[in-house]
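As you look at this complex, bear in mind that one protein chain is not there, while each of the others sits in place.
Per-chain residue numbering starts at 1, and chain names A and B are given in the order in which the chains are listed.
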Amino acid sequence: MSSTASPGSVTAGSITALRGDPHHLGHSRDGHGESRATGRGIGGPAPKRIVVAYGFWIFILSDIVMFASFFAAYAVLQGGIADGPTGPEIFDLTNTALETGLLLLSSFACGMASLALGARRMLYFQVAMAVTFLLGAGFVALEVMEFADLVGRGLIPSRSAFLSSFFTLVGCHGLHVTIGLLWLLTMMAQVLTKGFRADIVRRTLCFALFWHALDIVWVGVFSIVYLMGSIT
Amino acid sequence: MLGKLTLEAIPLHQPIPLIAGAVVAAVVLGVVAWIVLAGHLPYLWREWITSVDHKRVGVMYCLLALVMLIRGFSDAILMRSQHVFAYKAAGYLPPEHYDQIFSAHGVIMIFFGAMPFMIGLMNFAVPLQLGVRDVAFPTLNSVSFWLTASGALLVNASLIVGEFARTGWWPAPPLSEITYSPGVGVDYYLWAIQISGVGTLMTGINFVTTILKMRAPGMSYLRMPMFCWTALAASLLIVAAFPILTATLAMLSLDRYLGFHFFTDSHGGNSMMFMNLFWAWGHPEVYILALPAYGVFSEVISTFSGKPLFAYRSMVLATMSICLLSFTVWLHHFFTMGPGGDVNGVFAITSMIIAVPTGVKIFDWLFTMYGGRVRLTSAMLWSLGFMVTFVIGGATGVLLAIPPADFVLHNSMFLVAHFHNVMVSAVLFAAFAGYTYWFPKAFGFRLDEGWGKAAFWFGITGFVIVFGAFYWLGLLGMTRRMQHYDVADWRPWILVSAFGVVVMVAGVACTLIQLVVSIRRREELRDVTGDPWDGRSLEWATASPPPVFNFAALPEVHGEEAYWAIKSRAREQLRLREEPDYAPIEMPLNSATGFICAFFATLIGFAMIWYIWWLAAAGLVGAFLTFVVFAWRDKVEYEIPASEVARINRANRATRLEALQGVGQRRAA
Partner (left out) sequence: MSHADHAGPDALDRHQTDLAPGEEYGEEDIGKGVRGYLIGLALAVLLTLCSFAIVHTKVVWAPAVPVAILVFAVAQMGVHLVFFLHITTGPDNTNNVMALAFGVLFVVLVVGGSVWIMANMNANMMPGMPHSAMPNSATPHQPMTQPMHH
């Protein structure tokens, strides 16, 4: 289908659930795949899966900039220890290593889930997503326990600028992971009840982008906060 | 139960805020009552409030902006009149009130006046210019608008319930920390900006995706109209800069609410870090405002000179350079806060470099006019006024970029004059130019030219008087944000600037009268064909107002200035393009998601400001549920049958054919 295709097939709004087909994957009037536009915009508007995923990619970019601001604040304020503890006094690298392992494996499991999604295998998909969830939840649990332990010892954010910026940066990441877990469950439920519908597949791909991006941010967190902060 | 909220929050004992608040409340309630009683609510709900159509969202943004510009301007009137009365006297506005006024003035003008206006123009014009049906994420677009409106509502609510920040429009710690600002003012600021900031970020994402991934067939990057390029650059800046503001204000909120120590003056905090991060957002922000303004001028100047834009590629290069360079200059906002000479020197140089691409643009606009058939419509007058006054503002900016000079002039009225000079010249003049230029496209009739020109002349005259006086006052040593003064040398210039404000009021009045008169005379001013200005880009290929689907068939683009090519061919051959193969068109369904999200956002914001924790939690649950309901939708689009598309398109073709035959007859005669 060339770029001078009949007008109806190159509309910006995609063609979805209106026709009532529970597993349909997006089709134009003549039943072929979605717009064959190149996706760079020159052949007409890009297919919806590219538009949605690219938009989400830009959102992730903005989220990375937000994390960068928290990183910058941490970098500047990590020396502000006041009467509180220093990094080496509160960082438990074994715990950090465990958290890293859990999040990395859950990223891998998410990759498996993406492959299952591409192959439209419901059981493999749900199992892989469940494993992703459990590993991610393990990460969150360890982090909550770490924070609870610090708070229990009186090492609260309001003690010093260092603690404030530490709790905020790591906590912000943990909050993102928690929201990601809620989103994960939502996608599992939606795929289960509505099948591999085009818009649900698109959203699940966006979730996968989000999940991998969180692991990338975590690499920054454990390197800059925990590891660099543990060098005496 | 109600946190910090008590009846004391209503300013019953302060006459000025009481009267102002009462007037605002009366106007709002009056308008709402009229809407409901006259039976307009179903129409409004169906056609505007739940609309996800970029044209409707754009109009609502511009309407919000106009209303808030007037609110911000009234703050300005209060400040000028206070200065008239406050020479060796206390004036009529006590300091704690005056401080709120100059803070609200800045916040409203930037966040709820200028931003929504530029975003509104982008919303309206960009999809039409790209030749597509809507933005990438229409429902998200509606959410963005309503979140912005929510922020505006919170700022105005502070007039009636509680108080606003007294810190200026950038809430510098330690003044903005809980110790020195224990009231709710700074919290109103934080929540209003955070909520509307989320909306703006969503807009940035929406437009980057739309411009990069959704254009008419054949429209490569270098065939896009200039306004779309500037919209792209501004949207990229929004995506890159607004998260910094979100993070920074979140850190200040954590300091205030939970006793963290990011910016406190004890426990290791560093107040200077706030200003550093704030301006890392703040400088890109002014380019977010200025770039779409430059885009509007590119469109207006080329249309009313009857010539394509001069050196299009250099304009594109200049635009993208400004986009990148805007992230390298932010320290010039705090040269005097203590950096050493080396840091100051580097940022001084980058601040001077960034003037170059703008200079390129000015020359390109001048050369666009040169050799063209210039029509001095009011939109063109605004553009010419911009070019003359903006150059002065830019020059004073380059002057301020020299740190030794800045040490003398920082936070003086000279600085105030500089940033008003550039902001008003670029953003406000572009707002009026764009408003005049695209009004017929949005509503089907032009604005009255006579009143428009009067608005321009009063506006620019008043503007030059006010801010010319401010430049001089700055050189005489007057600082900004003064509640009273006792220097005799300043007095005459303060009176001059007060007179200038009166002239500006006349300009604003002309604009309002223009709207009323134009609505009354709309049949005479009707835009019949959809192309009232002999335009050059694709939005003029549609009817005025365009149908909901914009184009019956997405146009094929073969070069720059797509519509000019189509029109030239039509005029040559004296016939229209072939009728397209009409097909049913699917458009996104309206959605109340935006409005309801904003409702809960306002609730959460208000609850957090007044420490009503249970209400904030309820709001969060409500917002989450709204999101879940939205995510579970099955029916997202509706179909417009081909016959309907054909009917609408044929009506416009008929009027265009008539106009074309008129051209043919004139040529034959």
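Everything that follows uses one rule, which is that a contact is a pair of C-beta atoms (placed from the backbone, for glycine too) under 8 Å apart; a residue touches a chain by one contact, two chains touch by 3 or more.
Bear in mind the structure is a predicted one, so any value in this text is a computation, not a measurement.
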Among the chains presented, those that the missing one touches: A, B
Residue in contact with the excluded chain [from B:270, B:351 or B:497]: B:270
Among B:84, B:258 or B:337, residue touching the chain not depicted: B:337
Where the missing chain touches chain B, by residue: 212-213, 236, 240, 244, 270, 272-273, 276-277, 280, 324, 327-328, 330-331, 337-343
Where the unshown chain meets chain A, residue by residue: 23, 25-27, 32-34, 36, 38-40, 46-47, 49-50, 52-54, 56-58, 61, 64-65, 68-69, 71-72, 75-76, 93, 97, 100-101, 104-105, 107-108, 111-112, 114-115, 118-120, 198, 201, 205, 208-209, 212-213, 215-216, 219-220, 222-224, 227-228, 230-231
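Keep this in mind: only the chains that are shown with their structure count from here on.
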Residues on chain B engaged by chain A in the complex (per definition of touch): 132-134, 136-137, 201, 204-206, 208-209, 211-221, 239-244, 246-248, 250-251, 254-255, 258-262, 264, 266-270, 273, 277, 280, 552-554, 556, 580-588, 628, 631-632, 634-639
Footprint of chain B on chain A - complex, ascending: 3-4, 6-18, 29, 37, 39-46, 50-52, 54-55, 58-59, 61-63, 65-66, 68-70, 72-73, 76-77, 79-82, 84, 157-165, 167-168, 186, 190, 194, 199, 203
